[in-house]
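All protein chains but one are shown in place.
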Amino acid sequence: MTLFHKATKIVLVVERLIRDKVLAIVENEGAKGYTVTEGVGKGAHGLHGSDRPGIAPGFTIVRIEVIVADRAAAERITETVASRYFKEYPGIVYMDQVEVLRLDKF
Amino acid sequence: MTLFHKATKIVLVVERLIRDKVLAIVENEGAKGYTVTEGVGKGAHGLHGSDRPGIAPGFTIVRIEVIVADRAAAERITETVASRYFKEYPGIVYMDQVEVLRLDKF
Amino acid sequence: MTLFHKATKIVLVVERLIRDKVLAIVENEGAKGYTVTEGVGKGAHGLHGSDRPGIAPGFTIVRIEVIVADRAAAERITETVASRYFKEYPGIVYMDQVEVLRLDKF
Amino acid sequence: MDVLLDFAATFLSQLQKPTLAFLIGGVIIAALGSNLTIPDSIYRFIVFMLLITIGLEAGMEIRQADLVSMLLPALFAVILGIGAVVIGAFVLTRLPKLKADDGYATAGLFGAVSASTLAAAMVVLDEEGIPFEAWAPALYPFMDLPALLAAIILAGIARQRRDGGDGAKADIKAIIIDSLRGSAISALLLGMALGLFTQPGGVVESFYDPLFRGLLSILMLILGMEAWARLSELAKVAHWYATYAVISPLVHGLAAFGLGYVAHVLTGFSPGGVVLLAVMAGSSSDISGPPTLRAGIPGANPSAYIGASTSVGTPVAVAIGIPLFVALAQLVFDL
Amino acid sequence: MDVLLDFAATFLSQLQKPTLAFLIGGVIIAALGSNLTIPDSIYRFIVFMLLITIGLEAGMEIRQADLVSMLLPALFAVILGIGAVVIGAFVLTRLPKLKADDGYATAGLFGAVSASTLAAAMVVLDEEGIPFEAWAPALYPFMDLPALLAAIILAGIARQRRDGGDGAKADIKAIIIDSLRGSAISALLLGMALGLFTQPGGVVESFYDPLFRGLLSILMLILGMEAWARLSELAKVAHWYATYAVISPLVHGLAAFGLGYVAHVLTGFSPGGVVLLAVMAGSSSDISGPPTLRAGIPGANPSAYIGASTSVGTPVAVAIGIPLFVALAQLVFDL
Partner (left out) sequence: MDVLLDFAATFLSQLQKPTLAFLIGGVIIAALGSNLTIPDSIYRFIVFMLLITIGLEAGMEIRQADLVSMLLPALFAVILGIGAVVIGAFVLTRLPKLKADDGYATAGLFGAVSASTLAAAMVVLDEEGIPFEAWAPALYPFMDLPALLAAIILAGIARQRRDGGDGAKADIKAIIIDSLRGSAISALLLGMALGLFTQPGGVVESFYDPLFRGLLSILMLILGMEAWARLSELAKVAHWYATYAVISPLVHGLAAFGLGYVAHVLTGFSPGGVVLLAVMAGSSSDISGPPTLRAGIPGANPSAYIGASTSVGTPVAVAIGIPLFVALAQLVFDL
């Protein structure tokens, strides 16, 4: 078990439109990587994306998953994105504890 | 740290065919939102979806992620979906504890 | 609450190119199923995948989610994949504790 | 004997024709493990293009056609669809170690119609210079829907017998509506409506028609690759399905040819129309059927019925059925 | 009276034409709950094909055209784009229970231009044999961009008034660049550049032109389905939007027809060109507009403005606007 190290996982769900801006924050606040999957969603701002064509792709949802070793960095990312975008733009964020191999990668 | 609140994350993996019915349950049982990503999978019911064309899209897998502040609601959603669909239809569900900002959104 | 059982979730993020080899390990080490979503990502090996056409699809990222009841199996999967692929190929892995219904499915 | 010779001749010449050639080509490269794939969105678009084109031409023709002459073939189409399912279900549910639900679903698929097989037959008839009523392909839904319905209803009744509970009765209307809403059927019906009530002649001639054969050749390639890819799945299920998937297309087709001949005698149904009726009956649904059955017979294992239809049914229907029925027509109607 | 009769005639004949027929067909099957969908990648490719073709032809023509004759129509296009937004914003932001940002965004979309409506009008003019300068469609960006800009700037100023803070001023340049970079506009401009500076004549004749009508018919089908699908969203927002979405296309179109007529008298702008100017003004942006506005007026609710444009604006512009302006042209220029 000495193999595994605690790390913090952050999940950000935002409109694709602001994906790159959010990813920039993620990298600036010290994350070494991220994984992005596309999807559709629903929330306070209504339905996002659909199977039908014709919706500006910028409105579909991206799920950004970031793992950082340093809890403080995780909170910085979370709070920066939230304060900068979540007043005007749709989106949510949550954090979770996970176990990783090779702590140096995170 | 007072910023972050405990919440429950539910992940439902079901056939796209029944996506909308499952999402209806999710909303009825009190979730304020959800995020859906598409994928392929394998389980007791064999392979689901593939890169090859021609498979009825309804058979691919959707991963539904729901975050609720109220643990009881989470259990209601989980149990309702499981009891109504998991006898006949493929699918799994699991829950996890996460930390969120802005508890009112969940 | 007696309904829910502890289980271990493994998430493997690897290049699509080696997806099938990784999934083979997952199944051999005793997982009863898996869910795969596609995406793009960034890490030590640079950017993976993009919206632009023309990139060999094999280079995009797949996120493999596996839930196993047996923690030992989880560690076997994690360590086998890491030792066999993560020297040469891009990728990360992490584990997390989750609660499931129907333990027999995992 | 003659039939066999004619068939042999037609078959060999068909092997050379793009339609069949691309299908076989697809099987072969898939068997050789090629990584070639046609994107799913292209596949779905091709299917849409073929079906709306069939619909548009049917619709434009129906305007002139006297509807009476359609009634008998339509009636026969319904009978063939339901008949095939009832018999198929009877057989499959009595065979050793077959799950009842799988049997009903498989019978349903083979009673239903494959749009791509139908399109292939239309091209072959064109090439052979055998004329048919442009409304003949529009018989598709008259056979497809009743077949799927019959399968779902039979399965529902059986389920009730087994574990009682509230039956499928209630949902019949829902099922009908659902299958009419399926992408394949609605593309066909949309095309028919547009052909019937509007003047799409120009765009059909300049766009939809010229692309038909080419798109079909690509679709055949895809179906060939799919056929091989799903063999493995099929192998996992009882071999009875493979047997059924080889025999039933020919049996259904010949029965349909017979009824079509009756319609020919009674109402002058064209030889080409007879062939198309036989091809429809001999085909097994590959697009519209599976989702409808998945929803209607959730207990059934898709690998079983889709595998049987895609891996065996369609190749048999295209590669053996079409040449056989064409040769038969040439013999019977001495064309 | 005459206009109405002419219009009625043209309208009925239009209903029969593929363009409008496919649009209505799309609305109907969507209303019937059909599961038919055209893959998104196909939709995006079709839009690209239409826009680059329009651009290529405009570019090839501009070579011969004397640019002076373009100046006045271009100027009018700018005026119409901005004017429509200013008036629309004035009205919508004063109506009861409308969010200001939603009002600005909606006014912006209706001031902007729909490439698909424009393409539809081009086909109708061809069918009616009404000639137009091939560069006329290239007026698109001259109306589209200023309209979107005006909306974003007005919203920015209003926001500043409300909650002070640093305004949108700074980003105007960024916004212009962004909208020029939008996929729709850049496909059009790319086509124009290629047509202007290179010799694409061959490939245009053999590939782009022949596919134009067919692809447009599919696009109309998609727009029809979309229109219905988004009605529900629209229903959720204030009904004023629906009202505005019905009236403004006709008002904008008629105003543009008037200015176009002036250009006709002063610089011999062709009757067909006048119609296209009216159609552009009467159309509401469905492709390029929404993302630009989403970024420029984040406070606005996309369901409101997209719904109004896609569900009401475009259908009205295509089904009523085009026939109306064509009939008007036939009357005014007695063609």
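To keep things simple, chains are lettered A, B, C, D and E as they appear, and every chain counts its residues starting from 1.
Just so it is clear, a contact is a pair of C-beta atoms (placed from the backbone, for glycine too) under 8 Å apart; a residue touches a chain by one contact, two chains touch by 3 or more.
Keep in mind that what you see is a predicted model, and the values were worked out from it rather than measured.
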Displayed chains contacted by the hidden chain, counting the whole assembly: C, D, E
Of E:Leu4, E:Ile177 or E:Leu266, the one touching the omitted chain in the full complex: E:Ile177
Omitted-chain contact residue, chosen from E:Val85, E:Ile152 or E:Leu194: E:Leu194
In subunit E, positions touching the absent partner: 39-42, 44-45, 48, 177, 181-183, 186-187, 189-190, 193-194, 197-200, 202-203, 206-208, 211
Missing-chain contacts mapped onto subunit C: 17, 45-47, 50-59, 88-89
In subunit D, positions touching the absent partner: 15-18, 21-22, 25, 28-29, 32-42, 127, 210-211, 213-215, 217, 221
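Here, only the chains that are shown with their structure count from here on.
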Labels of chains that are neighbours to subunit B and to subunit E: A, D
Winner on C-beta contact pairs when A-E is weighed against D-E: D-E
Distance from the mean Cα position of subunit C to that of subunit A, given in whole angstrom: 19
Inter-centroid spacing, subunit E versus subunit D (mean Cα positions, whole Å): 42
Interface hub residues of subunit E, defined as touching at least two other chains: 37-40, 42
Touching two or more other chains - residues of subunit C: 37-38, 96
